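For this view, one protein chain was removed and the others were kept in their places.
A and B label the chains in the order they appear, each numbered from 1.
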Amino acid sequence: MGVGIEVTNLNAWYGTNHTLQDINLPIPANHATALIGPSGCGKSTFVRCLNRMHETNPIARVTGSVKIGDLDIYADASPVEVRRRVGMVFQRPNPFPTMSIYDNVASGLKLNGYSNRKALDEIVERSLKHAALWDEVKDDLKKKSGASLSGGQQQRMCIARALAVDPEVLLMDEPASALDPVSTSKIEDLIFQLKTQYTIVIVTHNMQQAARVAEKTGFFLNGRMVEFDSTHKIFTNPTDKRTEDYITGRFG
Amino acid sequence: MKADLQKNRTRNTLRTATDHLATGLAVLATVLVIAPLFAIFGYLIYKGASSLNLAFFTQIPKPEGEVGGGMANAIVGSGVLLAVASLLGIPVGIGGGIYLAEFGRGTSLANAIRFTADVLNGVPSIVMGIAIYALIVFRQKHFSAFSGGVALGIMMIPTVTRTTEEMLLMVPHSIREAALGLGVPNWRSVLSITLKTASPGVITGCMLAFARVAGETAPLLFTALGNEFWSVSLNQPIAALPLQIYIYAISPYDDQHRLAWAGSLVLIALIVLAVSLVRYVASRGILKGAS
Partner (left out) sequence: MLACAASIFAIVVLIAIELVAQSQMSWHASGLAFFWKFNVDPQTGVPLFWDPVNGVFYALPFLYGTLVSSLVALIIAVPLAVGIAIFLTEMCPRFLRSPLAFLTELLAAIPSVVYGLWAIFILVPLLREQINPLFIDVFSNATVVRLLGWTGLVGDNGLFGGLNLGLGLLTAGVILAIMILPIIASLTREVMSTVPHSQREAALALGATRWEMIRIAVLRNARIGIVGSIILGLGRALGETMAVAMVIGNTDQIQKSLLSTANSMASVIANEFAEATSDLHRSALIEIGLALFVVTILVNGLARLLVWAVTRGNPVRVN
């Protein structure tokens, strides 16, 4: 079951660059929320603040609060602890090339100390089924390396890998932008199914994609969140003129 | 969600502890690696600096057992050897590098030559010494500065070749195209332009090779042999700084040990100077050609 995310007065800096300004956002549980906006508007940075990945950059700084469920991820936990509960899928698939498909999906579990063979087998199978990849790889789980799959398959495997540790939130940073249309639509179908069990935040610069998969959409511009509402409203009758300009293609 | 975090606390403590341990070990390794450096440099300065006087640079060694003297002949001798070495190593090396970068690019012959240069680079210096002994000294029936210079020169070749090739490859294609577009007549002219652009890097490579062979002793053991007296003749055995340090280091006389430390300090100073210069030039981006 997923949990909701409450973002309050979030500000982020990379060095002196004030990347995110005063973001306030309630992200509903068990829904898919899309974040759209032109390049460089801060949506990727925002999503990385949700699992404290932006801290991997030594000059990054954050103020404000992010509560995932009842956990204030900045005050009550370490970055490592947060990332165990929040899964992330990246723009380009990044499977571990020296590991088999099985080991890739199980990698998060092994880190957490799961060693029971049967338990691992079950979870790997379940995760790959959730990621709609099981049928394609079930015979080659331990024989093929994670990097030998096609791009779309790799990304679905990365999703399986993220799901295997049973996160409550799944963050997706333009997960289909490096993929072909067929794989993209498979991933979109996947998100549709997943959102009933997880809270999904998906960054996309493809507005049609946002319209297809997400109930709620937030529009980012220049580090601020301009408008956040139901997807339907954003795309048919936005309140803010800037949103309308972006939707209709006047810029970005 | 908070509750989930509490669940795995013990395992997580172990993981955190392992993380800290790994960090500690890595820091320890770093300290242990850097420590000998300070130890060596410290002793060199401590034992060598006090022995450095004018006599060191102007006098030749005193007969065994006597106190005083210097390594003037060894310094000069090293100079002669390095001059011969450079005369051989630098032109051949640069020529080879030019071939690899400009003419042979991608051909299997070029790959074979590059591989051979690597092989040459890996030949232990003592093996180089006895090979040159067999090639030159044995045939001439006497030791000579010439044979020592040849041995050192051959050792310079792979480094100079490699660096020259790298530097030429880094010259932006736009420069070559500009030269051709200007109607520069032939490959020789294009070459002179690219070479000129890459020259700071090429010179740096030569300095690196020079510094490396300046400290080599093994190839000189059976070629230049060493000489207690002044000699700059190419046909005679000649003294060399590293060689003299070796001879003094294993001798039973304290005063000669003192001179060995002093000589080491001089040698290291020169090499550190060269290496630092190389690094400085590299960091200033002068190696990047026209950009």
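Heads up, the rule we're going with is that contacts are C-beta pairs under 8 Å (C-beta built on N, C-alpha and C of every residue); 3 or more make two chains touch, one makes a residue touch a chain.
Quick caveat, the model's predicted, so the values are computed rather than measured.
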{"item": "Which of B:55, B:123, B:193 or B:234 contacts the chain that the document leaves out", "value": "B:123"}
{"item": "Sole contact to the chain not displayed, among A:30, A:107 or A:222", "value": "A:107"}
{"item": "Absent chain, residues of chain A that touch it", "value": "51, 53, 56, 58, 80-85, 87-88, 90, 92, 94-99, 107-108, 111-112, 158, 161-162, 165"}
{"item": "Hidden partner chain, residues of chain B it touches", "value": "15-16, 18-19, 21-23, 25-30, 32-34, 36-37, 39-40, 43-44, 47, 91-96, 98-100, 102-104, 110, 112-113, 115-128, 130-131, 133-135, 138, 154, 157-159, 161-162, 166, 208, 211-212, 214-218, 221-222, 242, 245-246, 249-250, 257, 260-261, 264, 267-268, 271-272, 275, 279"}
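The definition used in the following text is that only the chains that are shown with their structure count from here on.
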{"item": "Interface residues, chain B side, partner chain A - complex", "value": "1-2, 4-5, 8, 11-12, 15-16"}
{"item": "Touching residues (chain side chain A, partner chain B) in the complex", "value": "3, 68-71, 76-77, 80-81, 85, 111-113, 168"}
